[in-house]
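Shown here: the complex without one of its protein chains, the others still in place.
Labels run A and B following the written order; every chain starts at residue 1.
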Amino acid sequence: MVLSEWTGVLLFFIGGLLVGGGAIVTSYLIHPRRIQAQKYEPYECGVDTIGPTWVQFKTSYFLYALLFVIFDVETIYLYPWAVKFQSLGLFAFIEMIIFLFILIVGLWYAWKEGALEWK
Amino acid sequence: MNVDLSLLAPEIALAVLGLGILVLGLLIPKGSRHGLGWVTALGLLGVLGLTIAGWDNQGTLYEGIFIVDRYAIFFKITFLTAAFLVTLGCMRYVDEMGDQSEYYSMMLFATLGMMVLASAGDFMTLYLGLELMTIAFIVLVCYRRTETRSVEAGIKYVLLAGMSSAVLLYGLSLVYGVTGSVTIYEVGRAVTTEPVPALILGVAMLVAGLGFKISAVPFHMWTPDVYEGAPTPVTSFLAVGSKAASFAILLRVFIAALPGLWAHWTMLVAILAAVTIIVGNLVAIPQTNIKRLLAYSSIAQAGYILVGLVTASEAGIKGVMFYAFLYVFATIGAFTVVTYFYNVTGSDEIKDYAGLSQRSPLMAAVMVISMLSMAGIPPLAGFVGKFYLFKTIVDNYLWLAFIGLIMSMVSVYYYLRVALVMYRDEPVDHTPISLSGPVALTLIITMMATLVLGIYPGPLSEVVNTAAHSFFLP
C-alpha cells in the first residue's frame, strides 16, 4: 500500500510544522506584553544610529563585477579549447570565433554605454 | 562532428537579428532609432518564414539534446507570430520609453529562449532556454526604470523567478539522480510505474517550477503584480510567449519524460487546473485595473490549457497547441488596445474606458472580440479551443469539465463588464482616438484571426494534428 509508505513522510512534515510553528506560537502565547517606544527600534540594545542608515553603493561596482564575470567565463572556455586546439579542428575554431564575437559585441555595448567610466 | 545546421537556422537567424539590433542601436544616434521597430518586425517575419519553410525538416541534434519536430516548430511559429504582433503594436509605446535597441534585442532574446525551450531535448537545454527567456524578461519587466511600479515588478520577478528556478533545478537534479539521465526521452524509458519517493519529490518540484512560469495556482502570486507593473507590451508578450513556451516544455517533460508516472500526476494536474481556473476567474471579478483583470484572466486561461495535459494523449496535446495559438491573437489584441489606450490617455483603469466604442470603434470591437474569445463564446476561436481541450477529459474527468464550463460563464461576467463600460457609458472625453498604422494593422490581424479561427478552424486543426502526431515519433 502506497499510503502506508507515505505516512512516514506525512508524519515528518507534520512534525516539522509542529516544531517550527510550535515555537512561534508558544512564544507568542507566553511572551510578556510590555509595549514601549524602544520596542519599535530596529535594535533594542546598542547605540542609536546617526544619519541615514540606507547606504547607497555606486552601481559601477556592480557593472564592473558583471563585466569581470563575462571575461572570467570567457577564460574558462578559452583555456580547455586552447589546450585541445590541435585535435578540435576548424569547426571548434569557428565556434570560438563566434563566441568571442558575441562577447566583444557585449563589451562594445558596455563601453559605448559608459559602463567602463567611473563617474 | 557533423551537425545539420539547417535545423538550427531559425535560432541562428534570430540570435543574429538580436545582436544586429543591439549593434544598430550603438551605431545609430539616440534620436533616430524609431526605425528599429520596423527592422525587428520585418526580421521576425523573415525568421517566421524560415521556420515555416522548415516544416518538413525534422530531426534531432547532439544526441537528442535539441529536438526539432513539428511540435517544436509549431510552437516556434506561435512565439514568432506573437513576437511579431507585439512588436508591431508597441512601437509608439517603446518610442516613448526610449532605449529602443535594447528593448527590441531583449525581446528577440526572450523569443530565442522560448524557441530553445520548445526544442529542448534534455534538462540542460531546457534550463538554458528557460533562463535565457526569463532573464530577458526580467530586464523588460523593469524597463520603465523611473517608475516605481515597474521596478517593483522587476524586483519581484527576479526574486520569485530565481526561487522557482532553484526549485526547478532541484527537481531536475532529483530526476537525474534517480534515472541517471538528463535526456528527456531516455528519462522516459528509465521511469517506471513504481516510483521511488525521491522521484515523486522531483516531479513535485518540476510541477512547482514550471507551474510558476505558466502561473498556475498556487504559484501564480507574482502574476498580477508583475503584469500590472511591467510595460504593457511586455505584459502581453509575457502572457503569451512565456506561457506558451512553458507549456511547450511542460508537455514535453511530463508526456515524454514522465509518462510512466502518469497515474501519479494526472490527478494532481487535474486539481491544479481546476484550482487555477476557479481562482483566476473569481479574483478577476473585483478588479478595477484592466491589466490586473487581464492578468487574472490569463491565470484562468493557463488553467484551461492545463486541462490538455491531464490525459497525456495526442488529443490533449492538440488541444494545448491549438489553444496556445489562438490565445496569441486574443491576448495580443486585448493588450494592444490597452497599450495604445495608455499611450493616449495614460490610464489603465477600467472606468476610463467609458465610451471607447464612440472614440474608437475598432479598439472597442477588438477588445470585446478578444475577451469573448477568451470566455469561449462561439463562433470565436476560443470556443473551438476550449472545445478541443475539454473534449479530451469529458470521459474521465467530468467534474473538471463542469468546473471549466461554470467558470467560463463566470468569466463572461467580468469580460462583459468591460464591454458594458465601453459601449454603454458616455465618454468623459469625446475626442476620437486615431490609430496609427501598425497598431491598426495589429488589431485587424488579431481580430480577423480570432474570427476566422473560430468560424473555420479546419485547416489549423489539421496542421495541429500533424504537429501533435510528431510529438510521439522519436
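Throughout what follows, contacts are C-beta pairs under 8 Å (C-beta built on N, C-alpha and C of every residue); 3 or more make two chains touch, one makes a residue touch a chain.
Keep this in mind: contacts and distances are computed from a predicted model.
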Per UniProt, the name of the complex member that is left out, chosen from "NADH-quinone oxidoreductase subunit L", "ABC-2 type transport system permease protein", "Protein-export membrane protein SecF" or "ABC transporter ATP-binding protein": "NADH-quinone oxidoreductase subunit L"
Residue of B:G35, B:G98, B:P286 or B:P432 touching the missing chain in the full complex: B:P286
Omitted-chain contact residue, chosen from B:A270, B:V418 or B:L435: B:A270
Selected from B:Y397, B:Y415 or B:F471 as touching the chain missing from the view: B:Y397
Residues from chain A at the interface with the omitted partner, ascending: 1-3, 6, 9-10, 13
In chain B, positions touching the absent partner: 155-156, 159-160, 163-164, 167, 200-201, 203-205, 207-208, 211-212, 217-219, 221-222, 224-225, 262-268, 270-272, 279, 282-287, 387, 391, 396-399, 410, 456-458, 461
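Everything below uses one rule, namely that only the chains that are shown with their structure count from here on.
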Whole-Å gap between the CA centroids of chain A and chain B: 27
For the chain A and chain B complex, residues of the former touching the latter: 5-6, 9, 91, 102, 105, 108-109, 112
Residue ranges of chain B touching chain A (in the complex, touch as defined): 1, 19, 22-23, 26, 197
